[in-house]
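Of the protein chains in this complex, all but one are displayed in their positions.
Chains here go by letter, A and B, matching the order in which they are written, and residues are numbered from 1 within each.
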Amino acid sequence: MTDLETINQIIQGKLQGNPDYPIAGIQGIFEAGPNEITFFIKDQLPIEPILAGAIIVPLGFKSEYPNLIYVTDPYVAFAKLLHFFNPHQPFCQGIDPSARVAESAIISENVSVGHHSYIGDHCRIGANTEIHAQVTIYPHVSIGKNCLIYSNVVIREAAIIGDDVIIQPGAIIGADGFGFARDEQGNPLKIPQVGKVIIGNHCEIGANTCIDRSTLASTIISDQVKTDNLVQIGHNVIIGQGTTICAMCGIGGSTVLGKNVVLGGFVGIADHLTIADGVKVAAKTGVSNSVKQANQIISGYPHQEIGKWRKSQVIIRNLDDYVDRIKALESKLKELEAKIPVEPIT
Amino acid sequence: MTDLETINQIIQGKLQGNPDYPIAGIQGIFEAGPNEITFFIKDQLPIEPILAGAIIVPLGFKSEYPNLIYVTDPYVAFAKLLHFFNPHQPFCQGIDPSARVAESAIISENVSVGHHSYIGDHCRIGANTEIHAQVTIYPHVSIGKNCLIYSNVVIREAAIIGDDVIIQPGAIIGADGFGFARDEQGNPLKIPQVGKVIIGNHCEIGANTCIDRSTLASTIISDQVKTDNLVQIGHNVIIGQGTTICAMCGIGGSTVLGKNVVLGGFVGIADHLTIADGVKVAAKTGVSNSVKQANQIISGYPHQEIGKWRKSQVIIRNLDDYVDRIKALESKLKELEAKIPVEPIT
Partner (left out) sequence: MTDLETINQIIQGKLQGNPDYPIAGIQGIFEAGPNEITFFIKDQLPIEPILAGAIIVPLGFKSEYPNLIYVTDPYVAFAKLLHFFNPHQPFCQGIDPSARVAESAIISENVSVGHHSYIGDHCRIGANTEIHAQVTIYPHVSIGKNCLIYSNVVIREAAIIGDDVIIQPGAIIGADGFGFARDEQGNPLKIPQVGKVIIGNHCEIGANTCIDRSTLASTIISDQVKTDNLVQIGHNVIIGQGTTICAMCGIGGSTVLGKNVVLGGFVGIADHLTIADGVKVAAKTGVSNSVKQANQIISGYPHQEIGKWRKSQVIIRNLDDYVDRIKALESKLKELEAKIPVEPIT
């Protein structure tokens, strides 16, 4: 149990109400009880009853509610209080006896390695990093500090992972890129994938997401990139800082995404393309050509600027009307032709 | 080896033929031999030779075949006999010495835990449930009775799983939902995901499928929901009873699916939508608005009622014809204009 004033200080807000009011947690607007705080983003409180002990509201919010904390962004305050009320619980303490850590691995202070995990030769694990259960880390991998590697993650050879990275369960970092030549008999000949994956700082990789190692050189995921679950990132891809990738996206080999790009769900991007900074790609878009103009929003397959795409979609939904109009034109024209006075050929 | 009468009793049919006829198994119509039974759904037997010892057929089926069992639904009878001839083999007996089960976990009678699996603090595992090899169950998870948890499944903190649930290998239950705020500097700030996943009774979750834990409250999978492989279910989603989700579908956060909804493969549903009971969504559909009318069939992106979508698709396949017709209209109109007697401007 804490009090409103403490919470006010955490979120650096402006408190209007009782600073000693006791608060035990944070909940949604309709779920919060008298000892819980909630947050609200819209202009006006809903008419349904609210039982929350206090509400975090945007600056300038008008309300008679007893306890209010005004902040610039209530959603950011919500995130901070969720962290405050739910402090991270380490998965385990130290290196579990059932884990296998190679003698040549360098393990910093306060690292924990869960049950049955495996850390190969010459790996380096930074301070305070947690490796949960059943994780396999192949040789020569380097992981920074304060990372969270969830269970059943596999990290393949020589990958380099920065600080404060979270890898959700089942993600596969560094599987072989998909590359084959055809030999003299026309049979596929595997191109060995001997490059690596580099992941920057403050990244989060979703569950069962796959990021392939490069043929040569590196597949690069820059700082603060966030991917959702079941995403496929091909070999030699480079993803710029702050880019966000929703679930079920696939990015073809050697494609370069700029900074702060946003991909909606199910976006497919072909190989060897370049996507400019700040481009937003609507869900289900198929990108088969480079996108050179920064900050535009695109949609469709093949992709278009989203306004143009929406226009096309409205027409497509009414194509039968247009077909009817063409038919009407044709029959009217016939009618007219019949009426036109016959002119002698001169 | 059993006999036809025994089989007849299992499937509660009407036997026409020799009740003592020996049957050793069930196979497809062309694969079944003289000591095997098969089933048939259509009106008339195929002309190719059939060697099966007996055939399960729908009521009213006309045939001279020696051994027939009449049932309402031969496919249901087929399912029952597959269960009969292939009784479940437990993966292992009891708790394997290499498994790690927390002392605070409550394990009911006849539970088996496979090699190298891990069960965290305060978990509860119901009677007769099988946990196979390399499974990780995080703390405070509750699993009901008669469940089958295949190898390499990960179940994250505090998930609640009902009775008679099957989770195929590699599925990830309860990874963090994908949620970020932007802090004052514009950097992504993780929204902690402290809710849980609740899965009802008689559900089946496909291989490598991901169901995310909620931010607050719960992601809810109701009774008898079946998902195929590589499905993504976002945080705070609610899925109604009996809904079926084919492979490669993705459902955005906080979306609510009704009862007995069916999603074909590759269906994407945006976040915060509501899909009414009994709606059928054709493969590859993109749903970006709520679907309020129950039991309709939809397709396309953006989705439409399937009949209307099909009409549009027929027109789209012939768009070049319509373009030709527009061009023909234009040239005819020009011709006509040339022919129209010039009228003096009045």
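Note that a contact is a pair of C-beta atoms (placed from the backbone, for glycine too) under 8 Å apart; a residue touches a chain by one contact, two chains touch by 3 or more.
Values in this document were obtained by computation on a predicted structure and should not be read as measured data.
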item: Which of A:Asn8, A:Asn152, A:Thr227 or A:Asn260 contacts the chain that the document leaves out; value: A:Asn152
item: Sole residue of A:Gly53, A:Pro74, A:Gly144 or A:Gly170 that reaches the chain not shown, by the stated touch rule; value: A:Gly170
item: Residues of chain B (touch criterion as defined above) contacting the omitted chain; value: 26-28, 31, 72-73, 75-76, 78-80, 82-83, 86, 89, 91, 98, 114-116, 132-134, 150-152, 166, 168-170, 202, 204, 206-208, 224, 226, 228-230, 242, 244, 246-248, 265-266, 283-284, 313, 316-317, 319-320, 322-323, 326, 329-330, 333, 336-337, 340-341, 343
item: Touch list for chain A against the chain that is not drawn; value: 98, 100, 116, 118, 134, 136, 138, 152, 154, 156, 170, 172, 175-176, 178, 180-184, 186-192, 194, 208, 210, 212, 215-217, 230, 232, 234, 248, 250, 252, 266, 268, 270, 286, 288, 301-302, 304, 308, 311-312, 315-316, 322, 325-326, 329, 332-333, 336, 339-341
